[in-house]
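Each remark here refers to the structure printed beneath this line.
With one protein chain removed, the remaining protein chains of the complex are shown where they sit.
To keep things simple, chains are lettered A, B and C as they appear, and every chain counts its residues starting from 1.
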């Protein structure tokens, strides 16, 4: 069985540390062995990055950007391999894995614009003959801690921008599916990144805590669940670091009476069940305004779900694959059970789905639950599975109150044709990413990603323009040259 | 004796709470009595601000900005009164107080540009017929906690920008000299700010801790000493708030052999002793490169210091006034004593200065210390008094290593005519605000203020462009309108 | 009778030149005498401005902006007097004149942000140790030529931004109503503008041609009719100047079947008849989609127009006043006649309106014409009078084709509730300023004003961000400091 180690200083290292298995979620079998970094190993990675920093910081932004141009080419050339690595460990169907990669590549493309993005502001004559300008200088060594659900995309939210800003990077990917992450890190080396500028350490809490407390780490980017995000944020900030920690979500769509229902159903299908609902932007609650809209939605959705196929990643006709672990499968099923127990109606039931030939896989079928109410556990918590819950309200205002009362504020959407409804909703809803007839309003790479309320801890959002500010510190320079008669004569002397 | 209370919901309140005296530092006598807010009072202020938020948030930015236009006029009309209030409680000479006010007004002027500053980014066709844009929405109720040394300027770093961004504000000014702060808050009301949008609570740790823990406070801006800044930052962030906490400083000037020494001395005079050195941007260490430069500097500085006058704020010919408290006076003198004990040379000694008629005032005279070394306590800590220490090194490189080894990184300066020296210094020095022949490189209001290392905790700097980001949260909206044949015919029907 | 001269170098000059009368359009009587500048007088104004340029150019932007802060105060203090001056010569009702002034003040407010607006872009390390930045430097002396219909607002579109960018300015206002323009120029002087920085010359073609050909004039901003705009643009550019020349308009509103018709009528009322339709953004054509919408629009509009009052400027209950001259009155009536002759239906006829006591005034009543077709002269040309024409089409697509076929492309609007209609319209229509349920989509002062097609000649729009670019020229500086061992030793010597 293959052993996966760390990428430190351009070398793969895999010696002398604790190990644990990586499983294929479609078969339930262990496929590889992962080395878990000790504190010493993580410190070694940090030291290497710290040593690489001075030269990398002084490399012109355009040269740093050109490594990203090459990296983009390599990611595109190796797309199928990357998708396969994702599929084996995460279970995601190949088209979905390629989609993840594509969104990640968009962040690489954005990073190619580093020279433009790093411009400071120059002010002439802030006083007589005094000029002032700002520079955005890199922080030093920064860290990323990334989740299992997007093993390629989320690291690509962080690394390209951190690197083109002139930082060195230590990445700790998810221990569930690190192969694709490690592979793209190697491609980045191949694209011309100097050794030591990027290092990947695999590990668990010991590795995380080392990153959170070592004084050489200047900033931490995290994506995961809210309790961990909160721990990361408070620990990193107490240790004097910048931190942006993205947590959980419960994303609602309001379905208005005037919505194009066929379009809404079609959109919700992918947004609710794609990638088995294991996305922080998954649309997991549909709030129908009025029973007519609700009935129509449930009826059309039920029909549409009949065509969904769950199965293994290598079969492209499948719509989604297994969830990530046995425990998670049980947890998702438990939420469906609890909804049923609390009085909701299970319209389409994915609890006992069977995938022939993959009886030990961690599959859950697409599930539709109607008559969900705010007191239900399945509503209050993030399920992170292929489950769409329908709620019924009497007005758009009620729908918005429901959304604003939830602890999360990541993404949300409204289906309507009405300009006023769209504007009122997007203006007032207490959610960071808003879609108007767009169920997964993930900002494009040249905008920034971030939720509100307990979905994000920190000031600055992930990737896009905010990433420049997160990965750099402002320096302001004020300059005056005292007069010494320098322009009057050829024989001027400098003051001694 | 006058009693100073709180400004809550447009009213001055001063009932039923703990009290402490405010002293005139030039006489050592109590002049007013200050009410210290209980938790309940602070919560009342927060509740009032919270209630005022929805209407204020929906007020167009231009209308919010117009209150700042009017506020500027009122500050200018009442400048002498403001300066007098500062002088009575802080001791600052009137021209210095007017200077502080002027820098504060510049922040008000910047806030007048709110409509420009709050623009989001709009992207057409992020996909076919899909648009996306960002909005920078206010946070809600935000708090400011400000220090004694700039009772007018530092509140004006915070309030105008927080308010024009659409937030409501709770300010806790210094308990040493709150009169001028309260007065400008009243002027802001008079300028047209709706009741409850700005509230001022006087108090001590109880008030501070209430602000740090109440969930309705969304962000905290702080300026003060580093230990308190660190406490504020870690407490606020653990409580889920944004925080920017500005702390202490030890600002060095490098004096290069080619510097225009007369100019350098003239500049240092104000930068070291102005406002008794009680500025986080005070230039307190001069690092001379080479003994020739050092000797010349000490000689010329000694001569120049002979003309400095310390005394009461009302006498405009004075250069600076007393320090803030008896304890602080003793602390400053203690640092001079310790430097002497550790082997430094006291060139000009301000320890026993006498101001006739003000024998009980907290005065310290301008002090010049030569031969200071990095191991001395007076070097390692922030003195916050009228003390300039001279160090001697052999090269610019050594001077920079000295600066970078210090825990603080607020401001710094180089005196030189040489373009290469200026550029190498400003590029590499690990300090956030850099002057080239500018000893107090405080960024103008349209740039942002912030130190590095342990001089600032947080991602975003104070005032200027960063203030917009600190006082707003990004919302990203993605919009698509499904096609319904709307443009083909006059009799189109909306989907039901 | 009062004689109005020129403002040159801070002085009013009115000697020895040709003269013509200024009329009160409500009475038809001459009220003042205007001096028309000769070539020599204009050259004197240019020379004075040229001499004032070096010092003004070097004045810090913040100081220039502060004159605008003060100017805003003075405009507000003297609002009634300004409105009265406008009314006497233009005929505009006082509330309308105050509205014009208010829009002008918004441009002054924007100009107060000059320090922010003039920031250049700073790039560190465009190559190893090479930096590059841009500066936006003033052009020198620039000129403005402004129309009668907004004697205060249009000059305020130009002067504040040109001046805060560091240019000197020569303004030639309309010879019909120059009093208010001259008065605000004097207020600008009073606000602290140095003599010679702004000069106003009254005149006719001789003055214009001098401005267009004198090599010391670096840029010309013009607002007026299209034939003159075209002449100004080609003459100025052939003479090596920058030019932005804004011309005529024919602004259409599409009224969709789903529009809130009461709202649309209410909005159109002001947009069509306000200021007697003498606005380049007047809404003069309503294109109804479907006969049902058209019939409803005509019916409701007819009813609403019954309440409109035409009369003298001093009576605030009036809705609009006379047109500017006898000839223009005849021209407007002629267009109504021609429409009637070509087969349109005159629904409400304003041709024979009588204003008691003002029988010699140049009044035209509000006129509504239905069944207008593209071949009619009244449709093809700009009427610039209180005439709203209604056209009928079968689809939104047809309405858009109609608009795009017209030679002008200034403003346009759609009345609808439908998001798709709004987005398709605003995306595709070949018009520079688009309203969605906003009939007069004049951009706010922090955006820029400009039409497309033959409504504007030039690259950059008026006021707002574009004005910064129009009134400055880009300078790009690239800087490298060769190494001379400056940081290694204290005793370094400069190369001889």
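Here is the rule we go by: a contact is a pair of C-beta atoms (placed from the backbone, for glycine too) under 8 Å apart; a residue touches a chain by one contact, two chains touch by 3 or more.
Note that the coordinates shown come from a computational prediction; the quantities given were computed from them, not determined experimentally.
*Asks:* Using the contact definition given at the top, list the shown chains touched by the missing chain.
*Replies:* Per the contact definition above, the missing chain touches A, B, C.
*Asks:* Looking beyond the chains shown, say which of A:26, A:46, A:67 or A:112 touches the absent one.
*Replies:* Looking across A:26, A:46, A:67 or A:112, the contact with the absent chain belongs to A:112.
*Asks:* Among A:124, A:172, A:218 or A:241, choose the residue that contacts the chain missing from this document, as touch is defined above.
*Replies:* Answer from the full complex: A:124 touches the omitted chain.
*Asks:* Would you indicate which residue among A:135, A:319, A:418 or A:466 is in contact with the undisplayed chain?
*Replies:* Going through A:135, A:319, A:418 or A:466 one by one, A:418 is the residue touching the chain not shown.
*Asks:* Which one touches the absent chain: C:79, C:98 or C:444?
*Replies:* With C:79, C:98 or C:444 as choices, the missing chain is touched by C:444.
*Asks:* In the complete complex, the non-displayed chain touches which residues of subunit B?
*Replies:* 58-62, 115, 118-128, 133-135, 137, 416-420, 422, 436, 494
*Asks:* If the missing chain were put back, which residues of subunit C would it touch?
*Replies:* Answer for subunit C: residues 121, 123, 126, 130, 132, 134-135, 230, 233-234, 237-238, 240, 242, 257-261, 263, 417, 422, 426-427, 431-438, 441-444, 446-450, 452, 454, 457-461, 465-466, 469-470, 473-482, 484, 494-496 touch the chain left out.
*Asks:* Tell me where the left-out chain touches subunit A, residue by residue.
*Replies:* Residues of subunit A in touch with the missing chain: 62, 65-66, 69, 72-73, 106, 109-110, 112-113, 115-117, 119, 124, 129, 131, 257-258, 289-290, 292-293, 393-397, 400, 418-421, 423-424, 427, 444-446, 479, 481-484, 486-492, 494.
Criterion: only the chains that are shown with their structure count from here on.
*Asks:* If each chain is a dot and touching chains are joined, what shape do you get: line, ring, star, complete or other?
*Replies:* complete
*Asks:* Using the average of all C-alpha atoms in each chain as its centre, how far is it in Å between subunit A and subunit C?
*Replies:* Using C-alpha averages as centres, the distance is 48 Å.
*Asks:* Counting only Cα atoms for the centres, state how far subunit B is from subunit C in Å.
*Replies:* Once rounded, the distance between the two centres reads 42 Å.
*Asks:* Of all the residues in subunit B, which ones touch at least 2 other chains?
*Replies:* Where subunit B meets two or more other chains at a single residue, that happens at 257-258, 427, 444, 446, 479, 481-482, 484, 494.
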